[in-house]
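Written out below as structure tokens is the structure these notes cover.
Missing here is one protein chain; the remaining ones are kept as they sit in the complex.
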Amino acid sequence: MFFVYFALWVVLNGKWTTEIAAFGLAFAAIAYFFSCRFMGFSLKTDARLMIRAWQAVRYGVMLLKEILNANLAVMRMVLDLDFEPKPQLVKFNSGLKKERHRVVLANSITLTPGTITCLLEGDEFLVHALDESLVEGLDDGVMITRLKEMEAGK
Amino acid sequence: MIEWIRFILTALLMIAGLVIFGISTLGVFRFKYAVNRMHAAAMGDTLGVGLCLVGLAVSAPDFFVAAKILMVVIFFWLSAPVSSHLLCRLEIETNERLHKYMTVHEKTLAQEREEKEEEA
Partner (left out) sequence: MIDKAYELLMAASLGVMVIYAMLCLVRCIRGPRISDRVLAVNMIGTLTIAMVVVFVVLLGEGSLVDIALVYAAISFLAVILLSKVYLGIYKERKHEEALLAAKAQAEGGEEK
């Protein structure tokens, strides 16, 4: 988290000088102390996050691929002028235990075009899909299996 | 030489992004109902803006500007799902005649699959 703050400071400054780096170290330390004190971060959770960072990167790459596929599918639907979509409103239970993973799943579902999460209560997702073919991979697709793996392998 | 390669890369990515923006605008006009339109707009929100800004970051004046442009993309991709989720929720909760516009499934997907298996 400290390095994230520092990188943010440097990028937002837009220059690399000794002065900026020194101030950046100081302010990143202050911000890190603040987030430890009030937002539940600590060195221990950070170490765990660092170990699992590569998993997050893998998830991100997979998500990019999914977004690309879904974009192509929706593009085909829009360009096929005779096609009339049959929108569906489906419910499903994810089976994920942690709130964080559920939120990540809901955001990924919304980020892929063609499916939008409308409501998320407890473990129940209410998802709007543009067409029947897009419902298929919702509750047993790549994203949810990867998230379950992440949850199990911690 | 390297400048031309950068230019061509930028041009390709930007044209792809603009084409996707065009398709999403077409979708916004073509579909009949607000939530369907939202899917078309989500397309421009994710891949359209992503391709355009990555293409522009390739030919940015210096490294930090490129990093900042990539930060805009990341921020946008984090914030876009939240806003479209809230919009969809607004539409679902305020519309009283949902059945007219979409098929509403009362049961969960797993239950439906089980029933299909029993029938077969």
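Going by the order they are written in, the chains are A and B; count residues from 1 in each one.
The criterion applied here is as follows: a residue touches a chain if its C-beta (ideal position, glycine included) is under 8 Å from a C-beta of that chain, and two chains touch if they have at least 3 such contacts.
Bear in mind that the values here come from a model prediction, so they are computed numbers and not experimental data.
*Asks:* Can you name the residues of chain B that touch the chain not displayed here?
*Replies:* 3-4, 7, 10-11, 14, 17-18, 21-22, 24-25, 28-29, 34-35, 37-38, 41, 44-45, 48-49, 52-53, 56, 59-62, 64-65, 68-69, 71-72, 75-76, 79-80, 82-84, 86-87, 89-91, 93-95
We adopt the following convention: only the chains that are shown with their structure count from here on.
*Asks:* I'd like to verify one number: the distance from the centre of chain A to the centre of chain B, where each centre is the average of its C-alpha atoms, in whole angstrom.
*Replies:* 14
*Asks:* Taking the touch rule as given, give the residues of chain A at its contact with chain B in the complex, in rising order.
*Replies:* Interface residues on chain A, with respect to chain B: 10-16, 67-68, 71, 74-75, 78-79, 81, 85-93, 106-108, 110-119, 124, 126, 128, 130, 135, 138-139.
*Asks:* Given the complex with chain A, which residues does chain B contribute to the contact?
*Replies:* Result: residues 20, 23-24, 26-27, 30-31, 33, 35-36, 38-40, 42-43, 46-47, 64-65, 67-68, 71, 77-78, 80-82, 84-85, 88-89, 92, 98, 101-110 of chain B touch chain A.
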